[in-house]
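Missing here is one protein chain; the remaining ones are kept as they sit in the complex.
Each chain gets a letter, A, B, C and D, in the order it is written, and its residues are counted from 1.
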Amino acid sequence: MQELINRLKELIADGTVVRAIGWKKGDMPYNPEPAYFEKPEDFDDFVYDGFCGANLSKMMIEASKLEGKTAVCLKPCDTYSFNQLIREHRVVRENAYIIGVACRGKLDIEKARKEGIKGIKSVTGIDIEGDGEVVFDTIYGEKKMAYSDLMLDRCHVCKGKDHVIFDEVIGESKDTDDADRFEEVRKIEKMTPEERFAFFKSELSKCIRCNACRNVCPACSCRKCVFDGTKFDSQQKANVDSFEEKMFHIIRAFHVAGRCTDCGECSRVCPEGIPLHLFNRKFIKDIDDFYGEFQAGKDPEAQSPLTDFTFDDLEPKDAVGRGE
Amino acid sequence: MSMNEEKKEFRPLIVAFCCNWCSYAGADLAGSSRLSYPADVKIIRVPCSGRVNPMFILRAFERGADGVIICGCHPGDCHYSTGNYYARRRMALLFSMLEYMGIENGRTRVEWCSAAEGAKFSKTMNEFCEKVKSLGENVRLGDLRCKN
Amino acid sequence: MCDCDNNKNQDILVPHVGIITDITQETPDVKTFRVNAPGGGKLFEHMPGQCAMVCVPGVGEGMFSITSSPTNKEYMEFSIKRCGLLTEYLHGLSVGDEITVRGPYGNNFPVDTELKGKNLLFIAGGIGLAPLRSVINYCIDNRKDYGQIDILYGSRSADDLVKLKEIKEKWMNTEGVNVYLTIDREQEGWDGHVGFVPAYLKEIDFSTDKIGLICGPPIMIKFVLQGMKELGFTDDQVYTTLELRMKCGVGKCGRCNIGSKYVCKDGPVFRFDQIEEMPDEY
Amino acid sequence: MQKIGVFVCHCGTNIAATVDVKKVVELVRYEPGVVFADDYMYMCSEAGQEKIIEAIKEYGLTGLVICSCSPRMHEKTFRACAEKAGLNPYMVEVANIREQCSWIHKDKEEATKKAVILARAAIAKVNLNTPLQEGESPVTKRALVIGGGIAGIQTALDIADAGYEVDIVEKEPSIGGRMSQFDKTFPTLDCASCILTPKMVEVNQHPNITLYTYSEVEKVSGYVGNFDVDIRKKARSVDFGKCTGCGECQTKGPLGKIGNIPSEFDRGLKNRPAIYMPFAQAVPAVPVIDRENCTYFKTGKCGVCAKICPSKAVDYEQQDEIVTVKYGAIVVATGFDIINLDKYGEYAYNECPDVITSIELERLMNAAGPTGGHLERMSDHKAPKEIVFIQCVGSRCDDDKGKPYCSKVCCMYTAKHAMLIKDHWPDTNITVFYIDVRTPGKNFDEFYRRAVEQYHVNYIKGQVGKVKPQPDGSIIVQAADLLDGKQINKKCDMVVLAAAIEPNPGVRKIATMLTASIDNNNFLTEAHAKLRPVESPTAGIFLSGMAQGPKDIPETVSQAGAAAVKVVGLLAKDKLKTNPCTAQCDTLLCNGCSTCANVCPYGAITYEDVQVNDHGLRETRRVAQVNVALCQGCGACTSACPSGAMDLQGFSNRQITTEVDAICR
Partner (left out) sequence: MYSISKDNLNALYSAIAGSYDLFMPIKAAGQTNYGFWSEGAEGDIDTLKTIKSGKDAFFPQVEQLYTVNREIVPADVAAGPEAEKAADTPVRTKLKVNPVKLVDNDFVIFGMRACDVRAIEVMDNVFLTDPVDNYYKSRREHGIVVALACHEPEESCFCTIFDIDPADPSKAKADVATWVIDGKLYWKPITEKGEALTAKISSVFEDDADADSKIDGEKAYIEGIAKQLPNAELSLEGWGADKTDEKFKSEVWEKVYKGCLGCGTCTFVCPTCQCYDIKDYTTKDGIQRYRCWDSCMYSDFTLMAGGQNRQTQLQRFRQRFMHKLVYYPTNNDGMFMCVGCGRCVEKCPQSLNIVKVIKAFADNK
């Protein structure tokens, strides 16, 4: 972390960049916040540890409008999002200095809460360089968890430790994937329609339409979401009926289909713990199955599957009922 | 609703999006050839199957449609060259998603139907109506506020 | 009688049905709508400066100042400029069409207290005349309660002056009322004053023995206020009325506050010394 | 809010018999926006239109809903009618209560209910309609005819004679097409080449006509009035300017006059050399080198033709050339071929040289043909004494093997063949196995009856089961007599198959390039089967000849003329009105993500940095711009756009949404 701080300070000092986007220490040991850093003293609060899960690539939309270059700390998976934003002309590559930061999987405080850990005073073992157990010092005593048990689900199906776009990389990332990315999707596909419907109904009926998933999503970069606009008479703000959540989440997933890099931010931020990535991953799996493997954000030149076609594409009637 | 009506057989509400150049003309041909299909089918004319935004389909289901069918020119015959190719991909993904969420997959369909295929149009609509009828009322995607 | 009266006890958020009984095209983008209760008469009473929520069900709802004077016992009027989805739709309505109206909301110009017996100076720009018109007519109809009345009204062009007929036929012919009209740019057929309102204000050089009531676009208000100060007016001598996004009209939905004040409930009429105390967010 | 007038048409009893028109009027009267509703016997009639105009004026209507036949039928009529009354034509919507309601439903109550719903959807849409203005685009005053057969030739001549420039693209080395292969034509038995050759020559000499033979259309872009067409001029290997057409090269090549390559023109009944003209009267009279079969191109050795050419016209170095030409209109006259008979083993076509197709018979009877006009068996060059004609080979089939349609010309040409043979060789016995004999047309049935009555051709209504070549060279045709049910074993020495006609196989590729629609059988689709039979649904594309459907020469020529008139009508205009239903970008919502541009088939979307004022927030943004001259209004961009910034005028997101709502109400 110190190396990263030094390098950022250096970049600002030598005028390469005007500011940096990174993470600032939180008021709790587990809630660092994305922040801008400009002056040397700003870096006193800089932090980069296991809880720095936020994908900062979307902040570059606003930052690349500012005067001068911005250094941005991107984890390997965040670089896919950044590439995708370049493809959609939403960020200006020239205005960004990308520091690829190392990652050994990001942590999810909800995992600790599920284990009954509460009253947390401090946490150790979350440094980016370290390995070993995470130790919680709480009002109710000391609690321990294995690092990987505390990891976000998305890190267990990590796309890889390599940054796909960067100006420089600081630190060494670790492979964290130990699960099949499409396993959950397959599990659902194998259910009966009734079970599938019941599953999604119970998950989606928790939705409070706070729009966190949308606003955090780097692919949802619309200036004004279609659900905030008047073009379809689809302005919705609340779950009057569970249909609205279905419609919102289906359309949201559809609009990012072929563009979603599977960064997992939607599921991470959902206050109700809805596994929203299951929608996106379904589309990714279908796209892979129907049109050949495609990883959004890997290649900023690649045509998105939904703006492309071949003459003998799968017919919609063959896209359904495959499990039967 | 009177007792009498309640006993009536279930009649599905089906929205058909037809592209202006092939399928709508095909529907017209079905009409001029007097090839009947159930009155449950209501056609909305769109310039091209590529014009059909998934929002429209979900909207129809929200508002109480029991089935939605999209008809376009045969692949390769799109009046605008490529619209139906994009539609084909969009609908393949959308329908697969709906199925994934537990929506009966017989409620959605894409059929390519040319201006010369009045008979096919009528046959398709008859089949689709039968299918949707067998699935019964769309309860999984409807909005409660739109029900009586 | 009309069954919409049944709504009265339910809640302030439940509207009355009103019927449009007359529409006047004031300017290319402003129309004045006369609204009556379905059985005739007014939907409710109000005071000059108060607003009401006008709604086309299924299209939208917006807060508009009631431009007719409370002294008009037959109907209410709204002058509405076409600028968005709702107003666009309203402009497409015809006589006989129904809308819903709820209100009255907000405070009013202090016609029965601070303004009583005083000389009044009304300064309006464009559609800004709408809220002031209610006061002007109220004062004219209760002429003896007020002193000298000066009205300075300006607009982009002669075609954009609203209620010109009333101005000429009623206001200009009332004893003790002076009307000054101005337009921004020279125009064929216009032999009146040309120039911006703030400039004209200084030209006329009003004495400070009066109370100012201003309404117009923010930029005009800013310069008029500046001009009035140069003439020697103080903040507590000038009133204006503000317009912000409003939804509930009762100070609860959280939109229209400036600092701790809610425009829909504590306003829309403010004295400038009050505004000075508010944060700069309007 | 609109003031909408709803007009419900009875269409005589076409609608009124199944839809309770009065009830529809009653029920739509209270829809939002409707201020007037009425019904009338024939809305499209003069009186009906007068009614509409009156109502527009009297009620100050701002929108119209006509509940009648398909908008594809009369939308234009009603739009024009609205315009006459001063209403923007795009404030009209048609609810299709005939083709999509009254004609397909029987239950009156049900049909009426549906008609009301369709009307409601149209009313809901009109409520959101906005007046649209048509744009203008210039017209390139030049036409392209694809195909140089009799259809293409006639179309080109008629257009050229009207004073417009026209180009013919023919993929073969010569124009002339199928007709040039024929011997005589029915029903008057004129010699085909006697009537065709002068036309071919006229084409070649016409100042307004440019010929691209041995050429193919490679790419088409643009739209009505403004097509850009890339034409590939295949390397002929013979210099057009130098060749005199003397024919020396063809007679003195490696194999002399005979050659070793089956002649396409003679349907393989004769050979030709690698450098060849398809036939003597070929236009242009310039040979080509068939590079695939040329020794020089295959081995690099030979070069005889170049050496003997007196004018040094042979040029082995010639390359394919692509020319791009602008056209205002394109006529497709790609003609036909007969089906491949590989699937029809029962007719022994591939087995026995004496089983031939009718078109081969044409060549055999032609004086310029492989036998110099002597009818003989290809196996032993003896004159046949007993000939069997089999009709409907692959036509009117209900299986996948053949075609479902009637090829239309076979009955007539078979009668023609029978009579011609009887004329020349009266001792020949002729039997025709037919399913039905179809002879509608002027003097056609008389022609057929002559064959039966005067020439005693033996017509048997019979289904042929098998054609069996015998070791002795004879052929036995097994058939069932459909009238008395008896089995027939007919011995003969020649069998002629009336093979089904199909569109030229190349037409599918061309149709795709032109975005012209095509039916299941690969025939091009007309804009309207009855009222617009020579136009494709794609504006600016016209149909001529067999490409549209089976027809005989007189019909082809008259259709060719009709297509020419349509083309001339188009080219005569200086400007075309462009469709105002184009895409539009709401710059405040646009993200500049380029998704829409990626799916636009016309390249109509570009991006520009523009200054925007987003509710008081001013910034420069990269946003999409639609070139309305290029936009054809397909709406692909609108479904690709996630934010809803792209919208289609006339079919806007809100309009379609509101239609959905109205239908689901």
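One rule holds in what follows: a residue touches a chain if its C-beta (ideal position, glycine included) is under 8 Å from a C-beta of that chain, and two chains touch if they have at least 3 such contacts.
Because the structure is a prediction, the values reported are computed rather than measured.
Engineer: Among the chains you can see, which ones touch the chain that has been omitted?
Structural biologist: Visible chains that the missing one touches: A, B, C, D.
Engineer: Of the listed residues A:Met1, A:Ile120, A:Ile188 or A:Val226, which contacts the missing chain in the full complex?
Structural biologist: Candidates A:Met1, A:Ile120, A:Ile188 or A:Val226; residue touching the omitted chain: A:Ile120.
Engineer: Using the touch definition up top, pick the residue from C:Lys116, C:Lys165 or C:Lys252 that touches the left-out chain.
Structural biologist: Spelled out, the listed residue whose C-beta touches the missing chain is C:Lys252.
Engineer: Have a look at A:Ala13, A:Met28 or A:Ala179 and name the one touching the chain we're not showing.
Structural biologist: Checking the options A:Ala13, A:Met28 or A:Ala179, the one contacting the hidden chain is A:Met28.
Engineer: When the complex is taken as a whole, what residues of subunit A touch the one chain not shown?
Structural biologist: Touch set of subunit A with respect to the missing chain: 26-28, 31-36, 54, 59, 118-121, 138-140, 202-203, 205-206, 208-212, 214-216, 224, 228, 235, 237-240, 265, 268-269, 271-274.
Engineer: Can you list, in ascending order, the subunit D residues touching the missing chain?
Structural biologist: 3, 29-30, 32, 35, 60, 615-617, 661, 665
Engineer: Under the stated touch rule, tell me which residues of subunit C contact the chain that is not displayed.
Structural biologist: So the residues of subunit C touching the missing chain come out as 3-4, 7, 10-17, 19, 38, 57-62, 83-87, 94-100, 244-245, 247-248, 250, 252-260, 277-279, 281-282.
Following the convention adopted for this analysis, only the chains that are shown with their structure count from here on.
Engineer: Which chains are in contact with both subunit C and subunit D?
Structural biologist: none
Engineer: State the chain with the largest centre-to-centre distance from subunit D, centres being mean CA positions.
Structural biologist: Max centre-to-centre separation from subunit D belongs to C.
Engineer: So using the touch definition from the top, which pair is joined by more C-beta contacts, B-D or A-B?
Structural biologist: More contacting C-beta pairs are found at B-D.
Engineer: Provide the C-alpha centroid distance between subunit B and subunit D, rounded to the nearest whole angstrom.
Structural biologist: Chain centres of subunit B and subunit D, defined by C-alpha means, are spaced 30 Å apart.
Engineer: Report the inter-centroid distance (CA atoms only) between subunit A and subunit B in whole Å.
Structural biologist: Here the centre of subunit B sits 36 Å away from the centre of subunit A.
Engineer: Centroid of subunit A to centroid of subunit C, CA atoms only: how many Å?
Structural biologist: 50
Engineer: Which residues belonging to subunit B are in contact with no fewer than two other chains?
Structural biologist: 53-55, 59, 76, 82, 86, 90
Engineer: What positions in subunit A touch 2 or more of the other chains?
Structural biologist: 226, 230, 232, 234, 306-308 - these are the residues of subunit A that touch more than one other chain.
Engineer: Can you tell me which positions in subunit D touch subunit A when the two form their complex?
Structural biologist: Against subunit A, subunit D makes touches at 586, 588-595, 598-599, 607, 614, 619, 622, 640, 642-645, 647, 653-654, 657-658.
Engineer: In the complex formed with subunit B, which residues of subunit A make contact?
Structural biologist: Checking each residue of subunit A against subunit B gives 185, 188-189, 191, 193-201, 226, 232, 234, 240-241, 243-244, 246-247, 250-251, 253-254, 257, 279, 282-283, 286-287, 290-291, 305-309, 311, 313-321.
Engineer: Could you list, by residue number, the parts of subunit A that touch subunit D in their complex?
Structural biologist: Answer in residue numbers: 65, 87-90, 221-226, 229-234, 255-256, 303-304, 306-308.
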